[in-house]
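Below is one structure; the comments refer to it alone.
Only one protein chain is missing from this complex, and each of the others stays in its spot.
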Amino acid sequence: MSEFGRRHHDMGGLGAGPVEAGNEHDYAYWEKKIDAVRRLLADEKRNLFTVDEMRRGIEELGAKAYDEMSYYERWAASTTNILIEKGILTIDELGRRMEEVEARLKADAEGS
Amino acid sequence: MSEHHHHDHQHPKQPDLEDQPITYYKVMTEALAELLIEKDVITADELRNQMEQQDSRSPIFGARLIAKAWADPAFKERLIADVNGAAAEMDIDAGDVPIRGVENTDDVHNVVVCTLCSCYPRSLIGLPPDWYKSRAYRSRTVREPRKVLAEFGTVMPDDIDVRVHDSTADLRFLVIPKRPEGSGLMSEEELTDLVTRDSMIGVSVAKNPA
Partner (left out) sequence: MEAKYYVGDAVNVRRAFPPGHVRTPYFIRGQKGVIHEVVGTYSNPEELAYGRDGKPALMLYRVQFRQSDVWPDYEGSNADTALVDLYENWLEPGEGAV
């Protein structure tokens, strides 16, 4: 029974290939931004969510998402899911704004 | 604010966003930040300050603590007892999360991992490298630390105990590497240059003096 008890993110002790220490990537601006947003949401002034909730949200993304998404993609996904759950954002407004942002970024890219 | 509206003014160009692929989560992050600012959950200033503060974090902070610990045995004791307090003596803000100093000696070598996610003493050594967050590091270090260390070129003889710290709770760990041989006459500033980020994670030792 207990082999089902190891959740996907709980990987201590599993086998794996060599540690690839070579390529460290510079964090993209948006990655730094989601990191900062997460910290602000969890700070004493706002107390809107905890790092524990974000971790739990990441753990619940599912094994495939966990493996295929990058580190900060998982942060972004978890954070927005939790904010939607809490009613701080609605799916509708987020979807509309994402559509608008994407159009804006594409226009800026073409125009530059 | 939920109505779709046209902008009849130009947004200022955001060069950092333009030069990269427009990915789904980048778009989501940008939309999220804009909405949170419009709803007064966060301010643009707070966001900018937070990002700048994070950018300012680098291994140099940790290195300065280690160098001082090497130069000043009483400080080293204070560092081991309370990293956050010792850092404050040097005007370094180690943050709210308590950090433990774990000292490498002639008998013990320490290495740090977070098997469950990627906990890391960011306020003192900056953002973690990709490999620290990788499946390979997180799964293997706790089980075969000596092999992982060897992949970093760090071979520990059997008479040195290897101690792995899994950061599962609210503590973070800063390895205090051994002071390198031949560094006895170096100034604190010169010693700082010998302390690498990897030596403060424990996968490496400090650099030898040139």
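Per-chain numbering from 1; labels A and B assigned in written order.
Everything below uses one rule, namely that a contact is a pair of C-beta atoms (placed from the backbone, for glycine too) under 8 Å apart; a residue touches a chain by one contact, two chains touch by 3 or more.
Given the structure is predicted, the values throughout are model-derived calculations rather than measurements.
*Asks:* State which residues belonging to subunit A touch the missing partner chain.
*Replies:* Touching the missing chain: residues 1-2, 4-7, 10, 12-13, 49-50, 52-53, 55-56, 59, 86.
*Asks:* Which subunit B residues would touch the chain omitted from the figure, given the whole complex?
*Replies:* Residue positions of subunit B that touch the missing chain: 115-116, 142-147, 158-171.
Here, only the chains that are shown with their structure count from here on.
*Asks:* Taking the touch rule as given, give the residues of subunit B at its contact with subunit A in the complex, in rising order.
*Replies:* Per the touch definition, subunit B meets subunit A at residues 1-2, 4, 7, 11, 13-14, 16-18, 20, 22, 25-36, 39, 41-42, 46-47, 50-51, 54-55, 113, 115-118, 127, 129-131, 133-140, 142-143, 148, 151-152, 166, 203.
*Asks:* Going by the contact rule at the top, pick out the subunit A residues touching subunit B in the complex.
*Replies:* 9-21, 23-25, 27-30, 32-37, 39-41, 46, 48, 55, 58, 67, 69-73, 76-77, 79-80, 83, 88-90, 92-94, 96-102, 104-106, 108-109, 112
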